[in-house]
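Just one protein chain is left out here, and the rest sit where they should.
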Amino acid sequence: MTTGILLQIVQTLIAISLAPLFMGWVNQCRAWLQGRSAPPVTQPYRTLKKLFNKDAVVARNASPLFRFAPYLIFACMALAAGIVPTIANDLPFSPAADVIALVGIFALARAFQALAAMDIGTAFGTLGARREMLVSFLAEPALLMVFFNASFISHSTQLPVIVAALAHREFAIYPSMAFAAVAFWMVSTAENARIPVDNPTTHLELTMIHEAMILEYSARHLALIEWAVALKLFTYSALGIALFIPWGIAPRGDLTALPLAILVLVVKLAAGGALLSLLEAISAKLRLFRAPEFLGTAFLLAVLGMLIHFLLEV
Amino acid sequence: MPLAYHLQFINLLAALLLLIAFAMLSQRRIVGLVTLFAWQGAALSLATAIVAWSTGQHHLYYSAGLTLVLKVMVMPWFFYRLVKRLDVNREVEPMINIPTTMLIGIALVIFAFNLAMPISQMAGTVMRSTLGIAMACVLLSFLMMITRSKAITQVIGFMAMENGLFFAATSATYGMPLVVEMGVALDVMIALFVLGIMSFQIRESFDSMDLKHMESLKER
Partner (left out) sequence: MTNLLTSLDPVDWAWAGILYWLGLGFAALFLQRSRSLLTNLVFPLGALGALFIAGVGVAGLLAPVSTSVLPIGLPDLPFHLRLDALSAFFLLLLGGAAFGVTVYAIGYFRHMEAGPLAVLTLWYHLFLAGMAGVMLADDAYAFMVCWEVMALSSYFLVTTDHDIPDIRSAGFLYLLIAHVGAVSLLLCFGVLQGGHGNYTFGYMRGAALTPFWASAAYLLALFGFGAKAGLVPMHVWLPEAHPAAPSPVSALMSGVMLKTAIYGLLRVTFDLLNIQLAWWGALALALGLVTALYGVIFAAVQSDMKRLLAWSSIENIGIILAAFGLTLIFYTDGKGALAALTLTALLYHSINHAFFKGLLFVSTGTVLHATGTRLMGQMGGLIRIMPWTAWLTLIGVLAIAGIPPLNGFVSEWLLLQAFLLTPGLTQPYLNMVIPVAAAAVAMAAALAAYVMVKFFGVIFLGQPRDPALLHAHEASWPQRLGMVWLAAGCVLLGLFPTQVITWIAPVVRLITNQRLVNDGNWLLLAPVSAERASYAPLIFLVVVLVVLLLTFIWVRRTYHGRLRRSDPWDCGYPEQDARMQDSAQGFGQPIRHIFVSFMRVERETPDPFDRQPQYHGATLDKLWFVLYEPIARLTNWLSAQAGRLQHGHIQWYLTYSFMTLIFLLVFVTR
């Protein structure tokens, strides 16, 4: 139990500290693929440091909710990172929150993000909030359905049990998971504000979603939000790894597998980040009203995965 | 007990067929449609080859090869040329909007799966559970033909339907006799050319590929 708690804390701290690095790696890959010279991989850390040292500028009419939201969002993402098995499968906290609760954590963070964006009352903030909620009302159920696919196979909604079922049992191909994987990629682009749904580098009012919501933030608040964004991307990648390529995560009670697990994680994340940026590089940003269609497709694919499960895997 | 790996792989390919069928439903561009069609043919051909290998039914190798040549190479090439010559590769809105089409598609899949369940229990083949997918593919292709208005999309839908039928035959009875398959392939080829020629004729007569214009042919 003690080792479990220790592992839990270590794992969460690894996620928190590695997340900006992962973000830097994805940005670097993307720059290469676009034929630009890339910023160093540690650039996000420098940005964070710079932001933390600045004086915060807050609008005159900002309510306490506005200043409270970044801390809450960061806490939610840290919590989410703690639930997903990254290196070890022994997470004492995971019974407290299963995958449905994980979706709930993301919803909590998103709700506060959107509310904080509306708090100042500029046209941009509300626009961003509205678009974010629009994207999420399809992305959230689609994510839930992706988890349901995994749950039908493993008969559990707890991530450690799912990982144990998928990785540590006899190998089997699950066609339903192929559908889920495609749906998951589509959802994660939307949830992480990446192309084709949103563009993380844009400041063009016609297209921006996530950036519009955080326009009013500065300094430490902005730093926390940026960090939370990196953490969210990391968590999603870890989720994708845990669901679709879970081999290598140390099983419960096997501490000797840990060093290998860390190595495997790094390799998988590097490959995953490269793949993510490749997919981004070859797709075009969708018009805003194509986004619901895109996500609706993800939603239906995940549902289709469940139907396939009933036909082929029961 | 999990299935043998080659069977799992066939199941995966079957699922892929269905995935492609859905992708075709949601595809707006004709070139994209042709590419998807080629991929569907490839998946089908691979699945047939694996069935042939696992069951020792040698005539299925020929079917797989025939599929590969016809549906992955010849027909897509022909379609690409046609699209280029007719210059019809634009985004077109289908008659029913895409989310609705997809919802109908889901309903069709549920229907097909349940329809196939009793039949597949009678079939004695190793891959009988994929029969439902084959039927779903047929129905989805039919749906695609209904919702599109361009002549070429109709032809592609027709071909995709044939893919589904072929897969159904393989999964229920290890394919039809080779003679029948050759005959069907020939038929499909001829149909393809006839339809291709017809597309040119349609365009010459109406200055458009839109089948809605054919409504003006009816007697008043």
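Residue numbering begins at 1 within each chain, and the chains themselves are lettered A and B in the order written.
Here is the rule we go by: a residue touches a chain if its C-beta (ideal position, glycine included) is under 8 Å from a C-beta of that chain, and two chains touch if they have at least 3 such contacts.
Predicted model only: the values in this text are computed from it and were never measured.
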Touch with the omitted chain, as defined above, among A:84, A:114 or A:312: A:114
Among A:224, A:269 or A:286, the residue in touch with the chain that has been omitted: A:224
Hidden partner chain, touching residue among A:19, A:78, A:91 or A:222: A:78
Touching residues on chain B - with respect to the absent chain: 106, 110, 113-114, 117
Chain not shown, touching residues in chain A: 52-53, 55-61, 63, 65, 71-72, 74-76, 78-79, 82, 93, 95-98, 100-101, 104-105, 107-108, 110-111, 114-115, 118-127, 129-131, 133-134, 136-138, 140-141, 144-145, 148, 151-152, 155-158, 161, 205, 215-216, 220, 224, 289, 292, 299, 302-303, 306-307, 310, 314
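To be clear about the criterion, only the chains that are shown with their structure count from here on.
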Centre distance in Å when chain A and chain B are each reduced to the mean of their C-alpha atoms: 36
In the complex, chain A residues that touch chain B: 170, 172-173, 175-176, 178-179, 182, 292-293, 296-297, 300-301, 303-304, 307-308, 310-313
Complex interface listing, chain B residues touching chain A: 2-3, 5, 8-9, 11-12, 14-16, 18-19, 22, 26, 98-99, 102-103, 105-106, 109-110, 113, 129-130, 132-133
